[in-house]
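Here is subunit A:
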Amino acid sequence: MIEIIDIHKHYGHVKANNGISMTIKDGSIHAILGENGAGKSTLMKILSGYIHQNSGLIKINDQIVDFSSTSVAATFGIGMLYQDPMDFPQLSVIDNFMIGQAKGIFIKKRTFLNRFYHLSQSLGFSLEPDCLVKTLTVGERQQLEILRLLSLGTQVLILDEPTTGISDLQKDTLFSALTRLTRDGKSIVLVSHKLEDVETLCDTITVLRQGRVSGHMVKPFDTNKLLDLMFETRSSPPGRLVTSQGPVFFSLNQVSAKGGRVGLKNLNLKIHQHDVIGLAGLEGSGQSVFLKVSSGLLPVQSGTICLDNKNIVGKSHVYFQNSGITYLPSSRLEEGLVPGLSITQHVSLSARPKPLIVNHKKALISSRDAIDTFHIKARPDSYVETLSGGNQQRLLLSLLPLKPRLLLLENPTRGLDLSSAYFVWNHLQAFCKTDHTSILFTSSEIDEIMMVSNRILVFYDGKVVLDKKTAETTIHEIGAAIAGKSVHL
Partner candidate 1 sequence: MATKPFVKIFFVITLFFLFISGSPALSAQPDQTFTFGLLLVGPMNDHGWSQAHFEAGKYVEEHLKSSKMLYIDKVNPADRPGITIPQLADDMIEKGARLIIANSDDMSDGIIEAATMHPDIYFIHVSGDGALTGKAPKNLSNVMGRMEYGKMMAGFAAAMTTKTGKIAYLGPLINDETRRLTVSCYLGARYAWEHVLKRKPSELQFEVSWIGFWFNIPGVTSDPTQVTGSFFNSGYDVVISGIDTSEASIVANQKRMAKKDVYAIPYDYKNACDGASAVCLGVPYYNWGPSYVDLISQTMKGNLKQQWLWLSPNWQDINNPDTSHVGFIKGPALSDIASKALDLFISDMGTGKIQLFKGPLNYQDGSVFLAPDEVANDKKIWYMEQLLSGMKGQSRVQ
Partner candidate 2 sequence: MKRRMESYGKMVQLLFMNPVFFIGISLLLVFIMTSMVLILTGAPPFSVYKQIFLGSLSTGSKFGHVIKAWIPLTLCAIGLLYTFRINLWNIGVEGQMIIGAVFCTFIIRLFPNSPYPIMILFLAFFSSMMGGALWALLAGFLKTKGGVNEIFAGLGLNFVAQGLILWLIFGPWKRPGVASMSGTEIIPKGLWLSLIERTAIPPAGLILTFLALFVTYLLLKYTKIGLGLKAIGLNPKASLLFGLKPSLYMLLAMVFGGGLAGFAGCIQVTGVYHRLIPSISSNYGYLALLVVMLSNYDIRLVPIVSFFFSCLNVGSIQLPMVLHIDSSLSGVIQGSLVLTFLALHALHRRLSTPKEIQPS
């Protein structure tokens, strides 16, 4: 049993954890629920020894413990699965598994192989030990990390947003594995902002809001009450956009390209003004290659891309941008923003056309505007890497050009809580209404696609296997297409 008593942690004047107390029972799945920036991640990092609290106590089985580092926490059986897996992409699965536990000079690989097979079988995972980790999906890397932590003797497994970026199938596998682990007496702490996941899986929920505990709840859960605990004010969900379809302005004809695992194969597509198109499919089925090709970031092997009936294949990304085609990547900090630069500097960078002399004063005013309009919780001189995921996405939105013609968005609401996601969509749909903008976006959540888009494309193996108006299809049909059980086009 773990007791957390009156934990405080602040960064400068920001109180991330402001007196948090809770109890985690053995053999239970305990969820920490809360909006982005509610203090969940901070609390978990303290619990796993990654950072140290300013004050407060942690007791394990009535004994006070002090985690000066993650390795100390590990000796008490606490292991954390981070949102971005901490592994070595260049090494094989089994090598990653052995790292940190193999002692001595001669590594008995066979012993580890046996342990690996045994563990993964008992949890229903199917990983190839000789695969290179870089070829795995996020879900598979997560499985590997869980195996490794368990093998190290972890009794309390902390998972930070584990269902982000993995397929539904992988989610099911994960959930049944976690349930199994509790039967062995292990505790699971799940950090999430996804109500649905939490409600199906967990025994106990602790809701955090603005660094404090706003409530506890045990099974069965009352969704409305949970939502009230999470948000002070609930924003309304966006609906499907209803506008008349405009003329075709952007098209791909017989486009093939390399990239990702499967590339893109002979794609034909016409995009109308005001279209909001959701791109579904297992991760790496060609959606992100498609977005990159359409934004001029990846070269095509064959075929043409036409904007206003003019072939723009071979033009630079800057040309695409200047023509009103904007791309936002899903990994914001890796590809979308520049860590080390402040919000104001990002505003300066996105100015078009860029004047030779950067006008700091003007950029400061615009960044204040952006912070106000987009409810970014930061100051103009905050470095982007210090922002939470939701705030990073809001910042990226604020940097979009005034009147984009085509927005290509990779997982625009990934990692965002409901109210942030709603905010994003309300803002994006405004573009379509007023500026004839069309949006293409990928999402791993079919619900989201069904909710906001009027057309859906399902990718499988580098091809579009389903292209329908969302009003004319069903979840069942989409699910089948995603799994490759193709239907008639």
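In picking the candidates, the idea was that all candidates are chains of the complex that A comes from, given by their letters.
In the analysis below, a residue touches a chain if its C-beta (ideal position, glycine included) is under 8 Å from a C-beta of that chain, and two chains touch if they have at least 3 such contacts; residues count from 1.
Just so it is clear, the structure is predicted and the values come from calculations on it, not from any experiment.
**Q** Considering only the touch criterion given at the top, point me to the candidate in 1 or 2 that touches subunit A in this complex.
**A** In this complex, the candidate that touches subunit A is number 2.
**Q** Give the list of subunit A residues in touch with candidate 2 in this complex.
**A** 11-12, 14, 16, 37-39, 41-42, 45, 50-51, 66, 211, 297, 316-318, 321-322, 327-329, 334-341, 345-346, 348-350, 352, 354-358, 360, 377-378, 382, 385-388, 391
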